[in-house]
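Part of the complex only, each chain left as placed.
Chains here go by letter, A, B, C and D, matching the order in which they are written, and residues are numbered from 1 within each.
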Amino acid sequence: MSFTYKRLDKNDVTLLMVDHQAGLLSLVRDFQPDEFKNNVLALADIAKFFELPTILTTSFEDGPNGPMVPELKEAFPNAPYIARPGQINAWDNEEFVQAIKDTGNSQVLIAGVVTDVCVAFPALSAIEAGYDVFVVTDASGTFNPAVRDAAWHRMSQAGVQLMNWFSVASELHRDWRNDIEAFGGILASHLPHYSNLIQSRDAALNES
Amino acid sequence: MSFTYKRLDKNDVTLLMVDHQAGLLSLVRDFQPDEFKNNVLALADIAKFFELPTILTTSFEDGPNGPMVPELKEAFPNAPYIARPGQINAWDNEEFVQAIKDTGNSQVLIAGVVTDVCVAFPALSAIEAGYDVFVVTDASGTFNPAVRDAAWHRMSQAGVQLMNWFSVASELHRDWRNDIEAFGGILASHLPHYSNLIQSRDAALNES
Amino acid sequence: MSFTYKRLDKNDVTLLMVDHQAGLLSLVRDFQPDEFKNNVLALADIAKFFELPTILTTSFEDGPNGPMVPELKEAFPNAPYIARPGQINAWDNEEFVQAIKDTGNSQVLIAGVVTDVCVAFPALSAIEAGYDVFVVTDASGTFNPAVRDAAWHRMSQAGVQLMNWFSVASELHRDWRNDIEAFGGILASHLPHYSNLIQSRDAALNES
Amino acid sequence: MSFTYKRLDKNDVTLLMVDHQAGLLSLVRDFQPDEFKNNVLALADIAKFFELPTILTTSFEDGPNGPMVPELKEAFPNAPYIARPGQINAWDNEEFVQAIKDTGNSQVLIAGVVTDVCVAFPALSAIEAGYDVFVVTDASGTFNPAVRDAAWHRMSQAGVQLMNWFSVASELHRDWRNDIEAFGGILASHLPHYSNLIQSRDAALNES
C-alpha cells in the first residue's frame, strides 16, 4: 500500500484565514492569549513572505462575532475579503469557493476560530472537493483542549494533515539557503528563544 | 480514494440521550460538574430548537443508577422513553432500536453517561447497523480523561465522528440567517462569554 | 498567643460585588466560564437569602470594561450602585466607602474581577481601615492561576481570610435547621451533584 | 465499507495478565498507585466472575523485575503460569502461545506492565496471528502519559481495541439481570462512589 507524502508547496497552496474576529477570539481558551496572537501573526508573516494567495473571510461580522482583527486586514490588503452574510461553513459560500478555485492551487492551508466549526467544516468540505488540506492547529483556537482534541480526531480521520505554524514555514521554505536572512528574521520575531540564540551568538562573535 | 463529508442534517438525524441518570452522573469526573450540566442542557436546547426526533433511555433506574435527571424529561415530554430492564448496550433493547428506525433517519447523534459504555456500545452497534454516527463528546462523561481518551480511540477507529455541542449546533444550523435571534439566544444562554459579547455590544450601540 | 476565630456573621457583614462587568469578564481565565458564572450567581443567591447588605460597583463602565452583568443588577435592584468615574481601587471612591460605613457592619465580604486588582486593592484598604475582610476566591477571577496565586499570597499576608462561596454560605447559615428547604435549594441549584443526591434520594423514598 | 462490531464475548475471550511484577510496578507512573492497584484487582475480580480462561506470565522474575504480585497469584490459583525465561514479548514464548490456543477462544484481552512493551508487543503479535485483541488500558501502566499515548497510537493503528476495566466488565455482562447482586457487588468494591450510591439508597429505603 503505497503512500504519497503530500508536502506543502509554496506554488500550489492557498491560505484561508477564517473568522479571526474580535468577538470570537474571546472564546478561545485552548491557547493563552499572548501565545495565540503570536501564532496567528506568525502565520500571516509566513504567508506574506512566500506570497501565498490568501483569502480572508468573516462570519456575521456586524453582530457580536465582531470585526476581523485589524492586524490581518493590514497584512493582506489586497486579499479577497469575503464577509459571509450568514453561512457558518465558509465552503457553503460560493464566492469563497470560487476565490479558492481562482488561485488554481490544489492545496489549501486553513486556520481559523473556532477550530471545531470554522476550521473543521471547510476542511472537511475541501477534502470532499478533492483538495489536499492542511490545518494550522496553533493558529486555530477553540473553547478548551477537549473540544480541540475531538475536532482533531474528526479532521484527521478524514485525511486532513495537522500542522503548526513552524512546520508550515519549514515545509514551505525547504532550504535555509533560499533566504536565510528574511526567514531567520521571521523566526526570531515570533520565537523569543530563537531571537535569544541569535543575540547570544552575535555577542560571542563580537567578543572574539 | 474519494471522501464524502457526512454532515449532520437536521432532517435526517435522531438524537439519543442515554443514561443521564442522577446516580451515574456522580461518577463523571472528566468534566467539571457545572460545565457538564451546561453542556447537556445546551444539547437539549439545540435538539428542541431544531425539533430533532429524540429518544430517551435509562439503565436499571430503580437501583443505584437512579432516575433520569428531571431537566431532560421536561425538555422532551413527548419523546419515546425507554427504561431498559437490564440491557447495558441500549442497542440490545429492541424497543430502542425500533424507535430509531421509526424516525426514518439515517444519522444518529449520541450523548450519554458513561462514555466508554453507554455511549460507545450503542455507537459501535449503530455503525454496524449502517447508520452514520456522531457522538457529542462534551455532553458525554466518564470516570477520568484517560478512560475517555481510550473510548474516543475505539469509537474513532470504527468511524464514529466526534463532535461537541457547539459544532453540532453549528452544523445543524448551517446559516445564521435561518434564525439569528433564537440561535444566538441559545448560544448566549450556554456560553457566558458569548452573552458578555452581546451585552457589551448592546451597551455600545445604546451609548452612541 | 491567643487566636480569635473571626466568623462571618450574617448580621455584621456587607457584601461588595466589584467590577463583574461584561468586558472584564472576558479576561477571566483561572476558572472555566460556566463554573465562574455559576459561582458568582451562587454568591448572589446566598446574599439574597441572608439579606446581606450588598454594594455594587463598576469601573469605567462606558468604555471597553463594559456594563455590569445584568444578572447582578437584577439580583440586587435596591443595592447602592456606584459607577466609579475612574478610581481603580474602589476604596478610593468616597461614596463607596461611605456606603459601607452606612451599613454599620464590621465585616466585608468581597468578590470581583480581576482578583489581583479589583479585589485585592479594596481588600487591603479595608484591612487597613479596620474591617475584618473575607474574599470569595471562586467568585473572583483573573488572567491565569499564577496571577491568582500571587494575589492570594499578598492578601493572605495582610490578614485577609480566603474563602469560597460554599464555605461562605455554610459559615453564614450556622445550622441546617434555620431553614433546611431554602438553603438546600440554593445548594441544589448551584451544585449539580447535590441536586443529583436529592433526586436519587427522592426516588428511593418514593420507591419504598 | 461495512463495519463489524467485535464485542467481547465471555465465551470466546482469554485474559492475559502480563508481567504485573513487584519490581516493574514501581516503574508505573501514568496512574497513581492506589488507582492502579484498584484497576488491576477489579479486572481480576471481573475475570473470576465471568470465569474467563486466564493466563499469567512473568518476565525474568528472579531478577530486579521481581515476583508477580501475590494478589494475582491468589486470584487465579489454577491458571497457567508461565515464568518466561527471557523472552520480552510473551508471544515469543511457545508455551504462552500454546496456552492461548488451548483455550480455543478467538479473542484476547491483555493487561500488563509496562504498556509500551509487555502489552503492546504481544498485542501486535496477537493481531498478526488473527486474534481480535482488546487492551485494558487502565490495568496497564508505564513510565508516563507521553509514553502511554505513543503506545496507544501504535496499538490503535494496528487494530487493537482500547478499553478500560469498567467497559470490559459491562461488555462481558451484557445485561444487569444476568446477576445484579454479584455484578453490582464488584462495581461497588472497586468504585467508591458506586458504593456510596448504594449506601445512600439503602439509607433512604430504610428511612421511609
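One rule holds for everything that comes next: a residue touches a chain if its C-beta (ideal position, glycine included) is under 8 Å from a C-beta of that chain, and two chains touch if they have at least 3 such contacts.
Just so we're clear, the structure is a prediction, and the values are computed from it rather than from any experiment.
The copy number for the entire complex in this file, given 4 shown chains of one sequence, is 8.
Basically, only the chains that are shown with their structure count from here on.
A repeat of the B-D interface exists among A-B, A-C or C-D. It is A-B, with more than half of its contact pairs matching by residue number.
At the chain B-chain C interface, residue numbers used by both copies make up over half of all numbers present, so the two copies contact each other through mostly the same positions. The distance from the centre of chain A to the centre of chain B, with each centre set as the mean of the Cα atoms, comes to 30 Å.
Mean C-alpha positions place chain A and chain D at a centre distance of 43 Å.
Multi-chain contact residues of chain C (touching two or more other chains): 26, 32-33, 197, 200, 207. The complete set of chain-chain contacts reads A-B, A-C, B-C, B-D, C-D.
Residues of chain A touching chain B in their complex: 23, 26-27, 59-60, 63-66, 85-89, 92, 114, 116-117, 120-121, 124-125, 127-128, 130, 143, 146-147, 149-151, 153-154, 157-159. Only residues 26, 29, 32-33, 144 of chain C touch chain A when the two sit together in their complex.
Chain B makes touch with chain A in their complex at residues 2-5, 7, 30-31, 137-138, 145, 152, 156, 159, 161-164, 166-167, 170-171, 173-178, 180, 184, 191, 193-194, 196-198, 201.
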